[in-house]
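Following this message is one structure expressed as structure tokens.
Missing here is one protein chain; the remaining ones are kept as they sit in the complex.
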Amino acid sequence: MSIEETISRRTGSGKNDLSVPPLTEDDLLEMYRTMVLSRTLDERVWLLNRQGKAAIVASAQGHEGAQVGAVKASDPSRDHYLIYYRELCTMMALGVTPTEMLLGFLAKEGEPMSSARQFPLHGSMDRVDIVSFSNVVATQLPHAVGFALADQMRGIDAVTIAYFGDGAASMGDTHESMNFAGIHKLPVVFFCENNRYAISVPLSKQMAIDSVADRAEGYGMPGVTVDGMDPVAVYEAMYLAIANARNGGGPTLVEARVERFYPHTSDDDHTRYRSADDIETMTQRDPIEIMEQLLVSRDLLGEARKEQIWDSATRIVNEATQAAEDAPLPQPTGDNDIYKHLYADSNGN
Amino acid sequence: MSIEETISRRTGSGKNDLSVPPLTEDDLLEMYRTMVLSRTLDERVWLLNRQGKAAIVASAQGHEGAQVGAVKASDPSRDHYLIYYRELCTMMALGVTPTEMLLGFLAKEGEPMSSARQFPLHGSMDRVDIVSFSNVVATQLPHAVGFALADQMRGIDAVTIAYFGDGAASMGDTHESMNFAGIHKLPVVFFCENNRYAISVPLSKQMAIDSVADRAEGYGMPGVTVDGMDPVAVYEAMYLAIANARNGGGPTLVEARVERFYPHTSDDDHTRYRSADDIETMTQRDPIEIMEQLLVSRDLLGEARKEQIWDSATRIVNEATQAAEDAPLPQPTGDNDIYKHLYADSNGN
Amino acid sequence: MATKTVIEAVRDAMHEEMSRDQNVLIMGEDIAERGGVFLATDGFIDDFGSARVIDTPLAESSIVGIALGAAVNGLRPIAEIEFADFVWPAMNQIVGEASKVRYGTAGKKYAPMVVRMPYGGGVRGGLYHSQSIDVVFAHQPGLQVVAPATPYDAKGLLKSAIRSNDPVIFLEHKRTYRLVRGEVPDQEYTLPIGVADVKREGSDLTVVAYGLMVHYCLEAANMVAESDGIDAEIVDLRTLSPLDRETILKSVRKTSKALVVQEDSLSYGIGAEVAASIATGAFEDLDAPVARLAGPDLPEMPFSPALEAEYMLSPEKIAAAIRDLAAY
Partner (left out) sequence: MATKTVIEAVRDAMHEEMSRDQNVLIMGEDIAERGGVFLATDGFIDDFGSARVIDTPLAESSIVGIALGAAVNGLRPIAEIEFADFVWPAMNQIVGEASKVRYGTAGKKYAPMVVRMPYGGGVRGGLYHSQSIDVVFAHQPGLQVVAPATPYDAKGLLKSAIRSNDPVIFLEHKRTYRLVRGEVPDQEYTLPIGVADVKREGSDLTVVAYGLMVHYCLEAANMVAESDGIDAEIVDLRTLSPLDRETILKSVRKTSKALVVQEDSLSYGIGAEVAASIATGAFEDLDAPVARLAGPDLPEMPFSPALEAEYMLSPEKIAAAIRDLAAY
């Protein structure tokens, strides 16, 4: 069944109400640039970690296509992004700068999400509604549902995207959230980045089924699985899900099948639990290469432009590294007083 | 799809491996007697509650067919019953006496499950492995899965039945338990008594789907819905599920559609939230009458025998009431010392 | 002034705040048509509609987690947990998440929400309808924990809780719901969170308590005044966190003796912090060791009446402890 059919069957809307605007050449190039920038920055953070400068990194490598496709389908000026730790490319796509990201990884002063109180990618952003309160897996799903409930109640036209992994699908919070969203037909899209592993636990020990999307029916919502290595396929699926949510059609569960190219985090060593074969084959498809092939096939990318894009990314990341390394570590005084922001002040702020 | 087909399709066993032994005349009469006894005792407890003698009662009226059918399909000499509070008829079918039950409702000395420390039906029995540790909805589901895991690991031939309601289906614990049982193909049957209400919350506010059994697919197990007002239908479905579990086929989710004839508990008033229509129609089918019709159609029940069975139940319940009323309330000394059974003694007991 | 019960005061506070502020909503089990199992929201569904009075599925973690998301995104949800005993599945969303929103975003996001729940024993609730879960919340900075004893306090504090821009755990002792009556002003008022209250002035010793125990302590104080001429001062904590150490210490510095009373089991309970704070803060003033009277260190309160009574404190038990302390 096509994604249009799956969604329209469940929601009762006509299939023809749902159509996906094709991506322009600029869109495609921008997506590619973002993925390249994310990959370059990601590599840099691993380096900084190995140098003892970045305490921890959870890599988005292999997830970039899914992440850039999902953001492209959304509207950053009004939508809410309840991310988890593996969303480096999502952040890039939403316009967070490499310097801002690196301030997070190096826990430096000026870090925008939590003032370096939290792990990288945790806290919230001001410019775009990116939110990730905690490291506890799946807790963001009920939060996302609450965001959507608040919007629905006040008639605010925004969609909330709840990001999570295949491991997170096992948590009780995931079940409770999807159930509530289904009952109230809330404008939320559950976006699962299924990379077949939760740290070391493979999918077969995480669930007795092959596809997280198969759970959607049990919550009265459409569930679709998409090739997460293909940014355009993810864009299309997410566009339909988001459009449907925006039109009052309720939630959708979109599962993007991706690969986690690196170990779980910089503290992990995946050779302990992944077979050589598995490691070898998982990188045979790379979302960046898939995007390159598309661009090449459309005559949008030649070797020169490609080199220029990669070089530009390196330059940007170099500058960002410099800026972040130069930034001071926050000292627990003044604005960074650790006693600040415990409760609202007397003005309620 | 038939229940045989559903189960065999999922588990890969041949349909013909599964067959249900027909119930004998004695079986049917015994089931009827148990239901009548349960109904009579249930009525009595409401009376005792209205007289201020029983602190609380959650009625099984309307659930008796499902409960008696499920027990009939199991083997009390080895199976485990992880019940919840609404299992009065399950307890009767498992051979717990009306006196024992009434000692629980009146919180009297000699109460067999918790020595009157807990609400009625909470604690555990010695003769049959009936267990219900707590009032917190759905917590018994992971316990049941743990029971089954322990049996599976040691090659013990026992099946665990996990009882729960439609409301309990929403809890995270339910999701996590079914997921684990599915992965490890554990010998557990999830038995949902769906009475369309969780206290006052109707099914439509509990889930966006019509049938709890539809969730089973998402855990890689068969899910079947059965008319819970028909004891024989429940027996058959549960027999197949239990036999399949015993044969290593793994878990099944069996949903029995029942009606809750009385308010949630003696503290509730369902006219606040159920329409007159709903209350009127829900009692139009009664599991006891359905059983009577079956018995009559098989020439097993005439008016005289029927009267004798009901009279006998009343006599038994009268005697039990007397015995329970005569029993003393436990005093916090000696065996009922409230400091007892906090931790094991020095012998580990 | 009208005389109200605690449950009426709770209902009135929510009704007034929901009428006053469109962004206040209430969600929980059985709160809509049923009006709540204790009728705290009786009639709300008619007055405010199903968008603002939401019967949730039976799933506490999501009740709190969804309320939290809605709070951060602009609403002021009141999440009702049907009994405090059932809040454990939601502990992660309360203690783990809600408490850290403001802190963990360095003030950019915050969660104006109230989690209400009936707690406490002496109602034949057995192991799972009698629990005191207060210290688990009180231990977590970032939460405010309120536990009123009277209709007046309940109403004024609940209104403040709903208006607070940070999460409040609002603990209602279920035995006080209909048992305790008191005067409540007709005109609107609020009471500040974080301020204890001297419920009886006295000169011989200080008794610190909260919730139902305040009433038992007041009864006990009357007993010992009559029988032994002991003049006890009763401090009602009202807010468990942040703890108003100042009011407690002021009283103990005056009386030089302190008894801390708590319904919950003794060890690591609310009374431990109160007693420790007194022992350190009023060291030079104390004429006797700080005494604690609490439930026994048992998993919970048993069901059968005499067993429950053995577990539960009573005015008589408190009076005996007061006499002992006075005699030190």
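Letters A, B and C name the chains as they come in the text, with residue numbers starting at 1 for each one.
Assume a residue touches a chain if its C-beta (ideal position, glycine included) is under 8 Å from a C-beta of that chain, and two chains touch if they have at least 3 such contacts.
Quick caveat, the model's predicted, so the values are computed rather than measured.
Within the full complex, the chain left out of the display contacts the shown chains A, B, C. Only one of A:Val137, A:Ala233 or A:Leu301 touches the chain withheld from this view, namely A:Val137.
The hidden chain makes contact, of the residues A:Gly250, A:Pro287 or A:Pro330, with A:Pro330.
Touch with the chain that is not drawn comes from one residue among B:Ala66, B:Leu102, B:Val128 or B:Ala144, which is B:Ala144. Remark: the omitted chain is touched by one listed residue; of B:Leu47, B:Met153, B:Ile279 or B:Val296 this is B:Met153.
Mapped onto subunit B, contacts with the missing chain fall at residues 80, 82, 113-115, 117-118, 122-124, 126, 131, 133-134, 136, 139, 141-151, 153-154, 172-173, 176-177, 179-180, 183, 340-344, 348-349. Although one chain is not shown, part of subunit C still touches it, namely residues 61, 85, 88-89, 91-92, 95-96, 99-100, 103-104, 127-128, 135-136, 138-142, 241-243, 265, 267-273, 275-276, 278-281, 283, 286, 288-292, 297-300. Interface residues of subunit A with the unshown chain, by the touch rule above, are 55-56, 107-108, 111, 114, 116-119, 122, 134-138, 167-168, 170-173, 198-201, 205-207, 267-268, 272-273, 329-332, 336, 338-339, 342.
Just so we're on the same page, only the chains that are shown with their structure count from here on.
One inter-chain figure worth recording: subunit A and subunit B are separated by 45 Å, centre to centre, where each centre is the mean of the chain's CA atoms. The centroid of the Cα atoms in subunit B and the matching centroid in subunit C are 37 Å apart. Contact of a single residue of subunit B with at least two other chains is seen at positions 170-173, 205-207. Residues of subunit C found to touch two or more other chains are 56-57, 59, 61-62, 89.
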